[in-house]
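Apart from one protein chain that is not included, each protein chain of the complex appears where it belongs.
Right, chain A next:
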């Protein structure tokens, strides 16, 4: 797996560093204006090289070479998820630190990080769709997954509102309440595990 990860890193190192630098002012901006979303933006920036990576591999035909290497196809799929997770984790740590300092509250930073984790984990649905439908349909896949993620978030948001209504300032309650972000992160992570299983199944016997 290390070889695959190295190839992803070398292929995307420029955009990783650019997005990492960009994520800092973006996170600062959101930390002041909307702390609850402060993690999501840096994380989505940082994971974009991982999703672009699949498209690159189709273009470079590396995807059609991996079956000739002494690793299983599962390892290849796992490496994509590992790269995606590592980048998401980097974004989360950056935003967690910035948000916690700006908001002066570790709870606010953690809550934002949990929400960001939920979003990014849900976005991992891009992988099974891409392995099944092909990287050439990446734009359609991104739109489909974005719609699914937004719908899931709004359903969750309104359920949260219904539960927290009458407890005072809603945004303030959400920011203080770790359960709100925690449950969303958990839902996202469950979807990510299902994405991982579906991706392995989609690629295991795919004819290349």
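Here is the rule we go by: a contact is a pair of C-beta atoms (placed from the backbone, for glycine too) under 8 Å apart; a residue touches a chain by one contact, two chains touch by 3 or more; residues count from 1.
Following the convention adopted for this analysis, contacts and distances are computed from a predicted model.
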The complex's invisible chain, by UniProt name, from "Ferredoxin", "ABC transporter ATP-binding protein", "NADH:ubiquinone oxidoreductase 30kDa subunit domain-containing protein" or "Protein PafB": "ABC transporter ATP-binding protein"
Touching the absent chain when the full complex is considered, from A:32, A:64 or A:158: A:64
Touch residues of chain A, complete complex, unshown partner: 2-4, 6-7, 10-11, 56-57, 59-62, 64-65, 67-72, 205, 207-208
